[in-house]
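Following this message is one structure expressed as structure tokens.
Removed: one protein chain of the complex. Kept in place: all other protein chains.
Showing subunit A:
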């Protein structure tokens, strides 16, 4: 009895051995060859070795030996890369061969150009939206009745980076005044600001010495926007930075604020800066919206000749993400919100953007 059992075990062992090279071959994507080889080997090893064939949906993750799996995965990757490179080469050659007749290059799919259409996208000829914007809270600025005056303060007892960030913001925004918070409540600061003719209150919040939030409140009657601040880079930390900015009022670039909410936010940023930029200063502040993140950059440019332009970043740079937009001045408890970011409800679709 024992003698009969032993060869069976050996057979099984053989099966296992035969499996491995097959797996390799399937992993390399040479399915046809693998099946042929498998049939041949199966016939040699055991007549009932049909079971050794892989199911049509074989995946590497089913291999239980970790080293083996790793090795196979690396091979698979290499193979794929090779194929890709070959395909690329082939295509390039074809393009070169065709010359001018070559078909236009395909536009890559990104989540921005796959964006879900937003029905609130502003049509510039829409009378109703134009009227709404023409009579909103910022209309006094855009009708040149008021000049911006900004108060910058922080959360209570700011530390290192936040203090410097505020100082640098004050050099970017003309007519900005940095004040120490002194533990005052925002609701008590706002009437005083209004009385002294400020048009903006900017509060930088910090967490563990890192600025992480910004409240931007338009005065005298709102709205108030709450942003998350991330990736703050101060001037000292920047590479290839220009000299310190001058006192000239900068030009402002607002990119990609297309929806109704985006327009409001764009107007909020635009109203921070004086009406007429001083082109002598050659300074530009950019608010670039991409995928609902607003990137702020501050540059100085120079026209080297008729074709070339040089730019120099002056800093600071940071990224904002809108958390909420509230009607009226800061009142987080009883204020009415025009828009609130609802995570997992609004972010469920990656191709849907709010700004």
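Going forward, a residue touches a chain if its C-beta (ideal position, glycine included) is under 8 Å from a C-beta of that chain, and two chains touch if they have at least 3 such contacts; residues count from 1.
Definition applied: contacts and distances are computed from a predicted model.
**Q** Absent chain per UniProt: "WD repeat-containing protein 74", "Metaxin-1-like", "Cytoplasmic tRNA 2-thiolation protein 1" or "Translin"?
**A** In UniProt, the chain excluded from the picture bears the name "WD repeat-containing protein 74".
**Q** So which of A:106, A:276, A:306 or A:336 would be touching the chain we can't see?
**A** Counting the whole complex, the residue in contact with the absent chain is A:336.
**Q** If I consider the whole complex, including the chain that's not displayed, which of A:94, A:126, A:156 or A:347 touches that chain?
**A** Considering the complete complex, A:126 is the one touching the chain left out.
**Q** Kindly state which of the options A:149, A:260, A:282 or A:317 is in contact with the chain not pictured.
**A** Of all options in A:149, A:260, A:282 or A:317, contact with the hidden chain holds for A:260.
**Q** Which subunit A residues would touch the chain omitted from the figure, given the whole complex?
**A** With respect to the unshown chain, the touching residues of subunit A are 50-53, 55, 57, 59, 119-120, 126-129, 131-132, 135, 260, 327, 333-340, 342, 345-346.
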